[in-house]
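A protein chain is absent from this complex, but the other protein chains hold their places.
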Amino acid sequence: MEAIVIQTLNGVSLASILVLTSLGLAVIFGMLGVVNLAHGELFMLGAYAVATMNMFGLSPWWGLLVAPIVVGAIGMLMERTIIRWLYHRPLDTLLATWGVSIVLRQVVRLIYGTGHMSSTSLMVGSTTVFGYEYPIYRLFLIGITVVIVLVTFLLYFKTNFGLKIRLVISNRSMARALGINTSKTDMWAFGIASALGGLAGAIMSPLVTIDPEMGLTFLAKGFIVVIVGGIGSLYGVIAGGVVIGGGEAAISFLLRPVVAQIIIVLLAIVIIRVRPKGITGG
Amino acid sequence: MDGLDLNVAKGETRCIIGPNGTGKTTLFNLITGRIKPDSGEINIGGRNVVSRRIYEIARLGVSRKFQSPTIFGDLSVEDNLIIAAMGRRRLNDLIFSRRHGADSRIEEILEKLEFGELRNQRSGDLSHGQRQWLEIGMVLLNDPDLILLDEPTAGMTLAETARTADLIRQVLQGKTTLVIEHDIAFVRRLEAPVTVLFRGKVMREGSFEEIAEDEQVRRIYLGENP
């Protein structure tokens, strides 16, 4: 019984991590049609923000605050200087953002060195869930994911800005004709999605090794979640996160984690063949 | 689209007209397999094609010209025609470029379209009318039994329209063809039987003259309900 509860909680927290990392990717793709290969590095920068605060002896909570602001600004800069010239060339955006990801990784290496950094945990200790011990931070992770997803949905469906974004997605030229500055909406959407990536990295920082390469693993997983869930939909991210996260937790229980990760990617490829539009798509 | 019943005989050219949003292009999408009907049958040469993929339907002999000219702009005029002519060949014929008589048919089309000097031109650099004709040429070279033309004169000048009508009458002689068109002068010039679609159903069928005099048809074109 203990194993089942713990594994279920592991599955849920793994799914939360995946949803958190994929959300920004899905927003950028859904809205701008851009696949941002530098998203993993934005995530990495978020984690470095917390580690930097730690280095200066500040509370890691400061990192959690600074990460989305700084990373969001970097995302907006990226959109203004590079992405916006390439909206009509999707394959080229892929290569350009790939270039950005390499640049960001190397810049971090130059500043912080190649070794890994650490961040003190935001919360330590564990608590009892259904009578079993479970780390408190992982519960916090599940909670904050739910909050971030809800806020994103509210922003998207209930605010004026969300309305503008939805208008731009459904009909760009009509949106322009209605007086919406689509260029500005693009920039802000990219910035917000980047901030989401940075925040995800900051939240994840106590649980992972922080090094310049960390973004790659999360990027690959994030995309698999987006594709499996259904490209371009916010619900798809949640569905994909649950399937991939739950699957990985279940398989890790039986096999080595490395093998589990291999199986998950191969399984995802099979799912794509069977359901090309993802599990939420028709 | 609901309860549509349309039969076209072999070798017949049929014009399909009807107000915007009435389902003309949807009809083409159904025939070519781009969208699947919820129920019903689509028979081509006696075979039901509902469950087939787009390329399989094309291989059965259905070729389509899109509303806005859809050609491969980065490739030359000749390349476009070759690709169309080789559409139903096997992979080894493609790899070894075995054309089996397609070359002479390509020459014939180039001549009919008066494209001789343009053959090595990048097709994306052609004028709008030329692109429409190129696509008609591609459709013909695809060697179809059923030809679907979606507004072949869209965006053309008057002279170009007249030439297109002559071209279609000349080259499509004896081929089963469905033509969607808005331009009434063009429809008259084609001298083909006309089907009027309205709200996804066949409303009238008959010769151009019969249709032109039909009160109901006149009314829907004026935007009133029959």
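Structural remarks
Note that the chains take the letters A and B in the order they are written out, and that residue 1 is the start of every chain.
One rule holds for everything that comes next: a contact is a pair of C-beta atoms (placed from the backbone, for glycine too) under 8 Å apart; a residue touches a chain by one contact, two chains touch by 3 or more.
Assume contacts and distances are computed from a predicted model.
Only one of "3-oxoacid CoA-transferase subunit B", "Aldehyde oxidoreductase iron-sulfur-binding subunit PaoA", "Branched-chain amino acid ABC transporter permease" or "NADH dehydrogenase subunit F" fits the UniProt record of the hidden chain, and that name is "Branched-chain amino acid ABC transporter permease".
From the options B:N142, B:T177 or B:T195, the residue with contact to the chain not on display is B:N142. Contact with the chain that does not appear here is found for just one residue of B:E78, B:E108 or B:E160, B:E78.
Per the touch definition above, the residue from A:L20, A:A189 or A:I227 contacting the chain not shown is A:I227. Where subunit B meets the missing chain, the touching residues are 32, 54-55, 58-59, 63-64, 66, 70-76, 78-80, 82-84, 86-89, 91, 93-97, 99, 119-120, 122, 138, 142. Touch with the hidden chain on the side of subunit A covers residues 35, 37, 82, 85-86, 90-96, 98-103, 105-107, 109-110, 114, 216-217, 219-221, 223-224, 227, 231, 256, 258-259, 261-262, 265-266, 268-270, 272-274, 276.
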